[in-house]
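The complex is shown incomplete by one protein chain, all other protein chains being positioned as in the whole.
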Amino acid sequence: MSQYQVLPGPEAFLPPAAASMGNVLPDPGEAHIEGRIVPEDEAYEVFARKVLGAKVPTIFPGPLVLWKWNDHVAEKAKAIRELANEAPMRIIPMADYRPKYPKIEAAVEINPNHPNLTIWHNKIDVCIFIGVHCHQANLSLKIIRGGTNCYTMAMCAMAGHEDACLSFRDADLGKIRKLIDAVKKLKSEGVESQAIPFKQFKLSRAGLVDQSAN
Amino acid sequence: MNKQVELKNKRIIASKHVKLGQKNRMDQTYTDINDIFFKAEQTPNFLTGSEVIREAIKRCSVGTSVAYPITPQSEAAALIGEIYAEGYLDEYFRGESEFAVMGQCAGAAFGGHRVFTTTAGPGTLRAMENFPMWAGARLPIQVCVTCRGVNSPLSIQPDTLEMYYLLETGMLVWHAETAQDLFDFIMKGFIVAEQPDVHVPIAVCCDGFFVTHTKDTVDLPPLDLTLTPYDPYQNPQPVMDMETSPIRMMRDPFVMKSNYISYATHASWQQEIKAAVERSRKHTIPLLDGLIDEYNADRELLIVASGTAVSQSREAIRLLEEEGIKVGLVKIKTIRPFPTEEIRRVTKHAKHIFVPEFNVVGWLAREIKAIIPDNERVYVGPHVCGGMTMPSEVIVEQIKIQLGMETTPLRM
Partner (left out) sequence: MSKEKIQICEDLADVMPPEYQELVATATYGNQDRGWKDIGSSKELIEQHSLCAGCPESIAFRYILASLPAPEDTVFVGSTGCTSLVFPHVAVHNIHSLFGNQNAIASGLKRTLKSRFPDVEKDVVVLAGDGATVDIGLDMTMQSWFRLEKFTTICFDNELYANTGGQESGLMQKGFVAKMAPKGKNFEKVRLAEIAREAGCAYVAVLTVSKPNRVEQAIKNAIYVAREVGPSFVQLYTPCILEIGKQSMEGLDEMKDSETIGGRFVQKEYITDEAQKLLDSIKEETKARKKAAKEAKKSVNA
């Protein structure tokens, strides 16, 4: 049996979990790219190339970095914002995992129950999950791979995700900062962002803030 | 596999728990599992299987254990009560039925404790609805199943049929041959099941009475070492303690009604549980020294077995050897995940594969037949059930019959 590659879809009506196809997670110090185990440093550069080469690169921050439930989170959130500004990348939050009724606002949020809607609506071609619980991240990654052509990446605080096209493990503030450094480095070498110009949306308690008024 | 898991370097990723090296209230030092098994001196002790369960739990930093009487696990469950009274566990009580006990275990695990319980036979079946719930909820609870007959007719004797019911619950299912296995599997089982990429429940099974009620020599690590505690925040799901975000969180079926959800979520969830079981291979292989043990497995005649059927096979092989018949042996330690690749490899050259079992259906033989080419090589048996013993001579006889050799039939 040849090695299962974790590539952007649309792959299948119900694609298999990569772990069930024999893909093993990286060990500390390693990452995986499309199912191939690589030294972690190699993955930073691939991450940066994917982001800069994308039309709609997007960060999906999850509850573990959105909510200030411990002292370290605020620093991670700050670094995520910095990454978004540096690349640039859009930020679309996964605030929690509830099935929102009757539907999510696909332009401004993502949900593990039907993450494909957010990918399709915004035409996202490259994304990275940060701070989503592993179980929900795996569900999302697999559904996205099944139905969309988005290249998925994960900055995981635990053991990583075989169901992403590219995954880091043991994420901490330092590793999020390394993502920023990798983007900066490629830019300094002359690689330009291919992102379609956009303005990051802003929401307030009243709803979407009209940025044109500013 | 995209990466081979090496057997040479017998190590699982070391614990980074903040309490590593500190002492607990029993003056035990929280120690990484690698050091407990591969560094510390092991001392022989002569113990019953039930006492072995007690000795393992003393060294496992367990938070909650819930007990209920059913033969043959009652003694072990009561012994855990005794060590709770001594101060080894935080919580222990008797539940009202196995269905309730497994719910109480789930509640404790949802709240962030390391949880251990024991059950057997009809108790396993009474509890059954809980097991896939544990797995779907990613609760790394350990249940030690001391296998006995499943009614009806009522039997309290050894029989491994209940393991067949556990195979598709989404739990890890390991099968101990001896008291030593039982001790090792209980301690190592917690660590594998609690890996954040695995984080599913584990059933450590042994054959009732044969293992629980006989005495055997077991090597134990020092009692002043205990496993590093369970860290509930190394978890693929939020802990239900109102200390983790998101606070708007229901565990576990966030998919409550078909009217507002994609079925793909349900399907992916089920796949994720199977995937979690697969991920346990990487952690289990170094700790258990592989998912199987093999002895002369390149021979044309091969016995593949699990549990005490392995012990009976060892003696059968010795008897056959005396007659010049050479038979290899493969011992399966983990039934879930099933050692598919390993079994394909070791059975490559076998012409006849015998699968002795203590149950009426021959489920292990079915598992093997389902994954190897030319599966007419598999002889389903010999098997006994309902508490019968399986004398080694019965295995010898069946092998001889299959080979077309003269044999005197054994009678009861």
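In order of appearance the chains are A and B, and numbering begins at 1 in each one.
Everything that follows uses one rule, which is that a residue touches a chain if its C-beta (ideal position, glycine included) is under 8 Å from a C-beta of that chain, and two chains touch if they have at least 3 such contacts.
Please read these numbers as outputs of a predicted model, since none were measured by experiment.
Undergrad: Given the contact definition stated above, which residue among A:Arg36, A:Arg98, A:His121 or A:Lys187 touches the chain not shown here?
TA: Looking across A:Arg36, A:Arg98, A:His121 or A:Lys187, the contact with the absent chain belongs to A:Arg98.
Undergrad: Based on the whole complex, identify which of B:Ile36, B:Ala137, B:Val304 or B:Val355 touches the chain you can't see.
TA: The one listed residue touching the chain not shown is B:Ala137.
Undergrad: Please pick, from B:Val18, B:Leu223 or B:Met250, the residue that touches the omitted chain in the full complex.
TA: B:Met250
Undergrad: May I ask which residue of B:Ile33, B:Ile57, B:Ala106 or B:Ile317 touches the chain that does not appear here?
TA: B:Ala106
Undergrad: Which residue from A:Ala18, A:Val56, A:Ala87 or A:Val108 sits in contact with the chain not drawn here?
TA: A:Val108
Undergrad: Could you pull out which residues of chain A are in touch with the chain that's been left out?
TA: 61, 65-70, 73-74, 76-78, 80-81, 91-93, 95, 98-101, 105, 108-109, 200-207, 209
Undergrad: What residues on chain B make contact with the chain left out of this view?
TA: 63-64, 66, 90-91, 93, 95-97, 99-101, 103-113, 115, 129-130, 133, 137, 238, 240-243, 247-254, 256-257, 259-260
Throughout what follows, only the chains that are shown with their structure count from here on.
Undergrad: Measure off the straight-line distance from the CA centroid of chain A to the CA centroid of chain B, and report it in whole Å.
TA: Here the centre of chain B sits 36 Å away from the centre of chain A.
Undergrad: Help me check something: in the complex, which residues belonging to chain B touch chain A?
TA: 1-3, 5, 13, 138, 195-197, 234-238, 243-250, 254-256, 260-262, 264-265, 267-269, 271-272, 274-276, 278-279, 281-282
Undergrad: Which chain A residues qualify as touching chain B in the complex?
TA: For this pair, the touching residues of chain A are 3-4, 14, 16-20, 22-28, 32, 35-37, 63-64, 66-67, 69, 95-99, 101-103, 112-114, 133-136, 138-139, 142-143, 146-147, 158-160, 162-163.
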